[in-house]
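Okay, so here's the structure we're looking at.
Yeah, one chain of the complex is gone here, protein chain that is, but the others are all in their spots.
For subunit A:
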Amino acid sequence: MAQITKKEVDVVVCGLGWAGSLMSIELAMAGLDVRALERGGERDYPDFAYPKPADEYAYNVRNKVFATPKEVAVTVRYNSSQTALPTRKWGAFAPGTGVGGAGMHWTAVLIRPTPTDLKLKTYVDEAYKPGILQEDMRVMDFPFTWEEIEPYYYKFELICGQSGNTGNLRGQILPGGDPFEGPRSEPYPLPALEDTLNNVMFKEAATKLGYHPFPNPSACVSRAWKNPYGNQIAPCNYCGYCSKYPCLNYSKASPQTAVMDALKRMPNFSYEVHAEVVKVVLHDDQKTAKGVIYYDVDGNEVFQPAKIVVLSSFQLYNVRLMLLSGIGKPYNPITEEGVVGRNYAFLSNGGATLFFKDKNFNSYATAGATGQMFNDISPGNFDGPGLGFLGGAKIHSSQATGTPMAAALPKGTPSWGMGYKEGLEEWYNHSMKISITTTCQSYRDIYLDLDPNYTDHRGQPLLRMTFNWKENELKLQQHLKGIVGNIAKELNPDSMSMSFLPMGADFDLTKYVSTHNVGGAVMGDNPKTSALNKYLQSWDVHNVFVPGGNAFPQNFQANPTDTIGAITLMAAQAIKEHYLKNPGPLVQA
């Protein structure tokens, strides 16, 4: 195939999900020529007009809008003495693809971490005596203050039409919200979604036990919303097809609904789909990038020169592209030198399923984000040091969907035969969940690098993940089991089943947890321990910016998207205000 060189642009954006679309619109609004390259296909409104998305088999089983393992598998092993094996099918996580990325089919829980979550190392040093935590734990602070980042959280929440109850307005604790949230400069843009039956039951039981539940903060909007870019998002109709589905009602904030309409109208923005970026090309001094090489839809190799390169693919693939391009030194877990690949973290889930003969939960009448949660068990808000572990969880009763293939059946129900069929008929629509979404700390020997054995369809090495549960995370699971068990008991179900990780559990790649993989190219104050500075700028190659979950030095209990939006917007602002005038490192090492 031909080699093509394109005209130089100011900014090339690699990956058109949340991070890529936000970076594109912010830099295009500053007058820059922005060109985005998206590996997957176009995803536009006709593709998800009613009733097309109301199809559990296509979207939830066959993963219609996800990347395929065939294209972007990673390899996984539990420790560095093993040979890693590829994720031949998705299991524990499932990355998105195409315009909008995972932002098109996310569950749309839009929540901030707490100020303590963002200064976790500081908290550990203050609250934990030496020797309590595992020696190999490597948590870090995010390299900004609450006051610096808060306006960008709010800006992203305005873009999304965040719906929920305010808990802390400029230091004043308000009823109905999260009393543990960091001070907000402004209330939530929109009121909370409607509560479903499970919400009401969970809220009552949790409150009685002394916890502080509040509605899941949501980017499925509760009222019609016009955002700062001029895009309009329709009020959610609780269709029940949300997480893993594109929104059929234009109600879920996504790159499509919240950004792309305005962005596509800008003459200085263009984008190309089925454009697979394989390498960032550096100048000879390795201090700046010249542009990127990609393969277009016809298989041509194309060089796109650019003054600024934004890597805004999913976390795993941002790290892989940095490793393939020689941006930043690869991490070595023995010497702990190098930065690209370190501080990888995942997260765990679990919980209880409660069955009630006399209750119809109508769980298909829901928004993806519908639920109630509490943050009482988050770092700094309970006695983690006394219990001997670091971390926490959001404990929630969410009702993301009521589709039948996802239906839970009581313990003891056969998985096939007459017992299965009768159990399904008897118990469908009669269960609710109490769930945990946990923190996950980072460790010396948990990391990402390039796999020596398995390659993609172009012969390039796959990304390799070395990951397993550590004792700290399993102790946390055991503690949460007790709390969830008590709430469940309070609700007095006819039967229930519990699912928590036992001590000694291995990471199970067959059970979906969440696609909240983080770290690997983290932001920090020190170029020896972080790949990026606080503006997501590579310490080594100053015209490369890498927004995404890759920047988190460990995983907090909050869902990641609010923070990805906030740090991306803060980086975009720094590029506009400082980098354009004076291209070079925005932070002196």
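We take it that a contact is a pair of C-beta atoms (placed from the backbone, for glycine too) under 8 Å apart; a residue touches a chain by one contact, two chains touch by 3 or more; residues count from 1.
Please note the rule applied: contacts and distances are computed from a predicted model.
Considering only "ABC-2 type transport system ATP-binding protein", "Gluconate 2-dehydrogenase subunit 3 family protein", "FeoA family protein" or "ABC transporter permease", the record for the omitted chain gives "Gluconate 2-dehydrogenase subunit 3 family protein", by its UniProt protein name. Check A:Gly103, A:Gly177 or A:Gly240 against the missing chain and you find that the one touching it is A:Gly240. Across A:Ala224, A:Leu424, A:Met503 or A:Ala589, the residue that sits in touch with the chain not pictured is A:Leu424.
Only one of the listed residues, A:Val61, A:Ala224, A:Val297 or A:Met503, touches the absent chain: A:Val61. Within the set A:Trp146, A:Tyr229, A:Tyr295 or A:Tyr364, the residue that contacts the chain not displayed is A:Tyr364. Only one of the listed residues, A:Glu8, A:Asp47 or A:Glu194, touches the absent chain: A:Glu194.
Taking the complete complex into account, residues 50-57, 61-63, 68-70, 73, 76, 83, 85-89, 91, 194, 196-197, 200, 235-241, 248-249, 359-362, 364-366, 402-405, 407, 415-418, 420-422, 424-426, 428-429, 453-455, 506-510 of subunit A touch the chain not shown.
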